[in-house]
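Here the complex is missing one protein chain, while the rest keep their positions.
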Amino acid sequence: MLELRGVTAGYGQFTALWDVSLRVEAGEAVAVVGPNGAGKTTLLRVVSGLIPPRSGDLVFEGRSLAGRRAHEVVAHGIAHVPEGRRLFPQLTVADNLRMGAFLPPARRAFQETLERVFQLFPVLAERRRQRAGSLSGGEQQMLAIGRALMSRPRLILLDEPSMGLAPVMVLRLFDLIRRVREEGYTILVVEQNVRQVLKLVDRAYLLEVGRIRMEGRAEALAEQDFVRKAYVGL
Amino acid sequence: MIEPIFLAEAAVNGLLLGGVLALLALGLNLIFGVLDIVWVAYVDLVMLCMYLVYFLVMLYGWPVWLAGLAGVALGVALGVAVHLLIITPILSSPPINQFLATGGLLFFVQSFATFLWTTDHRSVRLALPIIEVGGMFLSFARLAAFTLSILALLGLYLFLTRTYIGTAIRAVSQDREAMALMGASPQRVYVVTSAVGGAMAGLAAALLSIQYSVHPHFGAAFGPITFMICVLGGLGNMVGAFVASFVMSEIISVGGVVWSTEMGYVIAFALFIVMMFVRPGGILARRD
Partner (left out) sequence: MAPRVVALAVLALLVAGPFLPMGGLRPYVLHVVIQIYIWAFIGGAWSLMGRFGLVSLGHGAFLGLGAYTTTLLWNFYGLTPWLGTPAAAALTALLALVVAYPCSRFRILGHYFALVTLAVGEVVRLLIVAERDWTGGSLGLTLRPAASDASLLAAQYADKRVFYYAALLVWLGGLWVWRRLDRSMTRSAMEAIGEDEVAAASVGIHVTRFKLAVTVLSAVLTALGGVLYAQYITYVNPETLSGIGVSLRIVFAVVLGGMYSLLGPTVGTALTVSLSEYLRVVFGVKFIGMAETIYGLLLMLFIIFLPSGIYGSLHDLLRRRRPAGAGARA
């Protein structure tokens, strides 16, 4: 479904990704893990069009999206839940969700999609008139994911969903992400919380200093040293 | 001693003026909130629309309301044109350059108007009635202008809260990048915002035409007040600007009657300085 071929990208004079290649098949859940500063966020920003790749290609469902701007990429069926959630703090929960359905096809199916989102995240229905900025961390993350779902994407990019959340909340969140995945969405998630995310996904890539160092099935990677190190904190 | 009835009249007139000032202040704030750029030449665009209304009515005999609509249309056109031609190239320039660019527009517009139409004051001569309300004499023109501006502001409120694009405009002012991730082209949102800002300028022009005469340096009279209102209300703060508009207009109106028009300005300035010390973020600044 999604394929990155030899993507190199960065900011100004700084290169964050070097010749990165990866694939995500339809229906899969894939994770990209790695330490801080590895370039994981940059990777997602390239996929969603916030940053153009300097070289290499980005192919989604057979179409090359390299160089397409963010608002065009969304129309192709990729939704990005950014790092730090990036909600509209002064808008209500309902308005945030409405903005997720900005594109005309999403607008037409607004009610239906909204129902699905409320089923997945009942707390959002309760707090629909509340300002997004006043929600708790976990609720904000749910809203951010719900907002992404409103555009009726086929691929969802999740950037560090567990960031800033209490451990209990993280478990709940990953449960919810699992349910989203079960609804049929393809997921590409970037995470520092290696252990938890490997339990969620089918395959994973290890990104270090802008390059893919390792890839494989989640269970296989979970046995690797670096995971043990991350967990024990060596 | 001023008779209370004159004070009351001044207060009411201040209220009526406030409505139109609010259009100006909110238009400017809307654009700033979304684009992060202050259109220094905003009130001069109003001046251009006023000239259009003047010429349509006095030279071509159009009815005032129709000329007013034309004024609004010109406002929209100017808003979009300014955005595409001047603002878009300097979107990522440092603020100082942005001020100079719109400042250059100010010089250009004021001088070109002087060149084309000389500095003569031109007035749309309408014999609109004076209405007596409880001993106060109020001009129908002012009442009409006030009513229409309030309706327009209401319309703006509904637009910003009930429509997709309106909510998108609010969203962009809170997080530009996130809105791009929703599928909204930033350029499109900017153009719509500029068009709405321009429309408000055009409407203000139409409403001011029936109360004041127009001349190339009209912006020099109403510009500073508009900027002061924006700062007083908190730059980018729509509700603050709304409140500040009426505060300012009351001071100018009542101060103008009690002392003189000039003293009205002096007091407004004094208040402005005091506010700077007391609530520098603006009247309704949040303590965050």
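Note that the chains take the letters A and B in the order they are written out, and that residue 1 is the start of every chain.
The criterion applied here is as follows: contacts are C-beta pairs under 8 Å (C-beta built on N, C-alpha and C of every residue); 3 or more make two chains touch, one makes a residue touch a chain.
Note that this is a predicted model, so its numbers are computed, not measured.
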| item | value |
| --- | --- |
| Sole contact to the chain not displayed, among B:99, B:164, B:212 or B:246 | B:99 |
| Residue touching the undisplayed chain, where the options are B:84, B:191 or B:220 | B:220 |
| Chain B residues touching the omitted chain (full complex) | 32, 36, 38, 40, 86, 89-90, 93, 95-97, 99-101, 103-116, 118, 216, 220, 223-224, 227-228, 230-231, 235, 260-263, 265-266, 269, 272-273, 276-277, 280-281 |
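By our rule, only the chains that are shown with their structure count from here on.
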| item | value |
| --- | --- |
| Residues on chain A engaged by chain B in the complex (per definition of touch) | 48, 50, 69-72, 74-75, 79-80, 82, 86-91, 95, 98-100, 102-103, 106-107, 147, 151 |
| Residue ranges of chain B touching chain A (in the complex, touch as defined) | 164, 167-168, 170-171, 174-175, 177-186 |
